[in-house]
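Notes to accompany the following structure.
Left out: one protein chain. Kept in place: all the others.
Order as written gives the chain letters A, B and C; numbering starts at 1 within each chain.
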Amino acid sequence: MSILIDKDTRVLVQGITGREGLFHASQMLDYGTQVVAGVTPGKGGDWVLDGKVPVFDTVERALAATGANCSVLFVPAKFAGDAMLEAGDAGVPLVICITEGVPIQDMMKVRRYLDQEGVRLVGPNCPGLLTPGESKAGIIPGRIADLGSIGVVSRSGTLTYEVLYALQQAGLGVTTCVGIGGDPISGTRFTDALQMFEDDHHTEAVVMIGEIGGEEEERAADFISSSMTKPVVAFIAGQSAPPGKRMGHAGAIIEAGSGKAADKVAALQSAGVSVAENPEAIPELLN
Amino acid sequence: MSILIDKDTRVLVQGITGREGLFHASQMLDYGTQVVAGVTPGKGGDWVLDGKVPVFDTVERALAATGANCSVLFVPAKFAGDAMLEAGDAGVPLVICITEGVPIQDMMKVRRYLDQEGVRLVGPNCPGLLTPGESKAGIIPGRIADLGSIGVVSRSGTLTYEVLYALQQAGLGVTTCVGIGGDPISGTRFTDALQMFEDDHHTEAVVMIGEIGGEEEERAADFISSSMTKPVVAFIAGQSAPPGKRMGHAGAIIEAGSGKAADKVAALQSAGVSVAENPEAIPELLN
Amino acid sequence: MRLHEYQSKQLFAKQGVPIPRGEVAETPAQVRAIAEKLGGAVAVKSQVLVGGRGKAGGIRLAKSPEEAEQLAAGIFELEINGLPVRKILVDEAAEISTEIYLGVTNDRTQGSPVLIASAEGGVEIEEVARTHPDKIARAWVDPLIGLRDYQARNLAAAMELPRQHWSEFSQMARGLFDTYWNSDATLAEINPLVITRQDQLLALDGKIVIDDNALYRHPELEQLRDLDEEAPSEREARGLGLSYVKLEGNIGCMVNGAGLAMATMDVIKGLGGEPANFLDIGGGAAAEKVAAAIQIILADPEVNSMMFNIFGGITRCDEVARGILMGLEQVPREVYLVTRLVGTNEELGRKILADAKMDTASSLVEAAEMVIEAAKMGVTE
Partner (left out) sequence: MRLHEYQSKQLFAKQGVPIPRGEVAETPAQVRAIAEKLGGAVAVKSQVLVGGRGKAGGIRLAKSPEEAEQLAAGIFELEINGLPVRKILVDEAAEISTEIYLGVTNDRTQGSPVLIASAEGGVEIEEVARTHPDKIARAWVDPLIGLRDYQARNLAAAMELPRQHWSEFSQMARGLFDTYWNSDATLAEINPLVITRQDQLLALDGKIVIDDNALYRHPELEQLRDLDEEAPSEREARGLGLSYVKLEGNIGCMVNGAGLAMATMDVIKGLGGEPANFLDIGGGAAAEKVAAAIQIILADPEVNSMMFNIFGGITRCDEVARGILMGLEQVPREVYLVTRLVGTNEELGRKILADAKMDTASSLVEAAEMVIEAAKMGVTE
């Protein structure tokens, strides 16, 4: 049916009393997500969103009271590293960090630690997860995707929405959309999501949206050619990007000769992946 | 037949060109241990012990050249933490640190790291391992133990020899003797060794030598009562030690009301363990 | 944020890495004075934040203070990859016996720092990676445990560095790593690390790139920022919280989201157009920010047409439409504009633009085709 989240997912929102946190918690609730708790240190005991969601001072307490099993973070970048560790240490098995601008050194430590502890981290700097009709844990607009059989994994935000929208226009539905984020160090990588889609019985094909920078698309190509049976369609953003310039995302930069879009496209194509020329061309490649 | 080491164990000695390292490497060789390599940074290319053992600059190189699968450290305390990590990182599955005086903070980091990497650490501040007639990896005098069916695990050094000697005098042999060391933070604890002896088909009974300080004997008592089928005989040193005073070993101190010999004896006795009044009384309790 | 060679080397020196004696000058006369003070031969090195200084003639060796002054005069006239030379580092010249590469960067896949060393120093490490991959040794550093001494030794051994230099090399590796780690760098490299004829190890050239997201905890490093590093328009955009990269084309692009902005450029380029920039207005931008972004894009005289591609999630299409009108009011020249709005308050946004008689498109490709055609016709006044 989906990967990572479904209708039973009990979501905790860290940073729920901030502007972004509150807005998106409300959007998630509206979508039907079970938003069971929020955490803001010093605001424990409050209730937000028309008294629907209790706020706790610590993740530990929120978990004890509500049994949340997924945390979505809207915590400022300075405190995000700590907040991810807090979630992991308290026993949250799935941590989704929406926050942009977390220092790389923090992320190296956090990823190493959460990996050890067996916590699944998605992000940072990502739009989160959407399982259409069931649950939204993040900021992906809910109405642009219907339930279906396509798995979507992407390093981007609005570009993902563009693709979801194109799929919807073409009458194609989605099992789960996973925004893995645009930072150099991410908790969940393409290969992780591809493996999960490969294992998910309801996913019949996968759309993968990459961009310049790093070598994760090349690793995904290796994985696809060695371990995937399901068809994969890809789009790689940044074919026209100049080397050495950071294109918005911290991770979107061609440096030291690596991370070029052309190399990624070539690797994917030789792994049997259909690479779309533009996002709107993806649906037809799925047919 | 034994736990942790046997005749096929290929021993690497870190710090082999130091006084202690060289002496004990020679003793190990004399005992019949396969001492296949030594490591001393800056001395790579030398051969020691009558040209029998090659010296390497790094553990990585020593492993590549000799396939050592156990490292015994005689490295000065200042460098011991680094040397343990070097061994673990290079892929040595069993690291035995003889060195005394390693700072506790170093040990906390090293233990956490090696635990993660799945490396078995014995020590520090320990006499190492002896599987009579097969292999000696450490400094336990070889001639005071014969092959047999008793597993021995101890926090002490010469007290262990005293017990081995008493067993030998009584005609009792040993599968393996494990010196886990007298420091507050040890890689291998009583419970680890007890589990291994419980699983070892040749071990019929276990002698456990504890001392004041910490709560490992109490944890061992819990383990024995919940998970052991084989008989255990214990001796606890330090019944006459005053509280608040460190008795030689860094870990042998009664502090904050915990670590008293009487508590340990009581815990072990209620787990069904026979506790000897003095080391020389152990053999008769095994009958 | 990238640091100059002289800044990088000074940071290394603070962590105990030996560097040549030297000082920075802003005039040929200062260069001469420094060379006189140092005595002997000196290296005269332009300080610009791009690669290729050597090839561009920006690094020269002078045997005397007079020669140094003369060479510096020429170098100060240079523009290297578009950047003017404002500063020159005058270093005591070293008698080089061996050149080594030593660097540390973030391995994205491993999620950890990686220390890289090669006996083939003095050239770009990527070049070595391509031509002699076996000549590169790597040591991954656990981010929770930090660099260990044996890792430096392993590198020295792998490079077959003569053993007499191991201890000094290890200290340099430690100093380099500490600089990298303590300053939240994403790259710190010494290239070349030389062994002199006097058997000394020395960091002859250095480079540090700092993680912009971590600059908040290093105010002392923020002060090292060279404003020449960025084009003025890029700097201005950064101040406004916009991601802007100037390119060579004539079609301005304003998009919300980095990935979508790249994709929009790609589509334009793919259909035969030439994007003039990358610009991401970010999520939930207000009309004022949209208007400011338009100013920045249209300040580029090459731009003769513009495409807005907005996929409204947090961003509201009506707010963007208002921003577009607001921005255009302040621009005194006419350019062709096409807007594609999808998502939150899409209808409202479209209506605002339609009322202002502006072109809208419903798909990305359609919008791109419209703007490309306009750009080709050259609507510029």
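We adopt the following convention: a residue touches a chain if its C-beta (ideal position, glycine included) is under 8 Å from a C-beta of that chain, and two chains touch if they have at least 3 such contacts.
In this text the structure is predicted, and so the values were computed from the model without any measurement.
Counted over the whole complex, the shown chains touched by the missing one are A, B, C.
Considering the full assembly, B:His249 is the residue among B:Arg61, B:His249 or B:Lys264 that touches the omitted chain. The chain that is not drawn here is touched, among residues B:Lys7, B:Lys52 or B:Lys78, by B:Lys78. For chain C, the residues touching the absent chain in the complete assembly are 144-145.
Where chain A meets the chain that is not shown, the touching residues are 41-42, 44, 57-61, 79, 82-83, 85-86, 89, 109, 113.
Touching residues on chain B toward the chain that is not drawn are 23, 77-78, 101-109, 111-113, 115, 127, 139-141, 144, 154-162, 165, 182, 184-185, 189, 209, 211-212, 214-216, 219, 235, 237-242, 245-252, 256-258, 261, 277-280.
Just so we're on the same page, only the chains that are shown with their structure count from here on.
Taken together, the touching pairs link the chains end to end in a line with two free ends.
Among the chain pairings, A-C comes first (most C-beta pairs in contact).
Among the remaining chains, the Cα-based centre furthest from that of chain C is the centre of B. Inter-chain centre distance (chain B to chain C, centres taken as mean C-alpha positions): 54 Å. Mean C-alpha positions place chain A and chain B at a centre distance of 48 Å. Centroid to centroid, with C-alpha atoms defining each point, chain A and chain C lie 27 Å apart.
The set of chain A residues that touch two or more partner chains is empty. Among all residues of chain C, those that touch two or more other chains are 142, 144.
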